[in-house]
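The other protein chains are all here in position, but one chain of the complex has been omitted.
Let's look at subunit A:
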Amino acid sequence: MSEPRLSVLKTYKLYVGGRFPRSESGRVYEVTDGERNWLANAPLASRKDARDAVAAARKGFGGWSGATAYNRGQVLYRVAEMLQGRREQFAAEVAAGEGLSKAASRAQVDAAVDRWVWYAGWSDKVAQVAGGANPVAGPFFNLSTPEPTGVVAVLAPQESSLLGLVSVLAPVLATGNTAVVAASERAPLPALSLAEVLATSDVPGGVVNILSGRTAELARPLAAHQDVNAIDLAGAAGEAELARELESAAADNLKRVVRPPDSAGAGWTADPGTDRLLAFVETKTVWHPVGA
């Protein structure tokens, strides 16, 4: 009989600029399962952490948006591979955080992997679907192409800590944007573990930055930040007043805003379509004369 072995617990940390810092505030909060059993202490990120994350995302934007679409697709596919390899770990975190059965949480992880694969494949197809030649009435070459909007703040869905997160994050990345993510407040552990997957998948540092903490506390500085170009309010579903406040703050530099679904219970298993993929692109149209 071997002695019972004490397992090694993980210190969950933020993911900013390709590194794993603690919150600059030194704060953590207790993450529990459905029965209020302690799971971990997650960093309680501050507005300063949010600003650092935006700076990192801006720094990452040039390289990621300038990478070839094929390269981005390969990197995102690699994320799916790494996620697949950690299937059991994520299933356990999702099960604990969302109170799901083992089978249900595995299904969530499988769907999340499949969704990464779906969006990875989009990276070098979206320009052909959303752009194209325009037949103008004159001797001009005229071409429209979708380009990434820039730095996107993503409030991850509260109820679906992995599949929901993947569903809002992957489309932002596939089109060449960089992201600052506020993880599900109640169940942040899958998001923080996803950072480890991203860090080992050739995703350049700064392309994705993941914060855990109070969604409202992080969302306000992100919505008001002058160097954030867009914000996805999925994580404010069911909080109409907060969503209105954030959308109003976002107007200050005319961020592109994706409003939250009407109810927080909206599922993430349905075919996502191209809505989120096309929400954070700008159509650029180039003209050039045709002639000798």
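By definition in this document, a contact is a pair of C-beta atoms (placed from the backbone, for glycine too) under 8 Å apart; a residue touches a chain by one contact, two chains touch by 3 or more; residues count from 1.
The working rule: contacts and distances are computed from a predicted model.
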Omitted chain, identified by the protein name its UniProt record gives, among "Cytochrome C biogenesis protein ResB", "Amino acid ABC transporter permease", "Aldehyde dehydrogenase family protein" or "Acyl carrier protein": "Aldehyde dehydrogenase family protein"
Which of A:Lys48, A:Lys102, A:Arg186 or A:Lys284 sits in contact with the chain that's absent? A:Lys284
Can you name the residues of subunit A that touch the chain not displayed here? 129-130, 132, 134-138, 140, 142, 144, 149, 229, 240-241, 243-245, 247-248, 250-254, 256, 259, 273, 275, 282-289
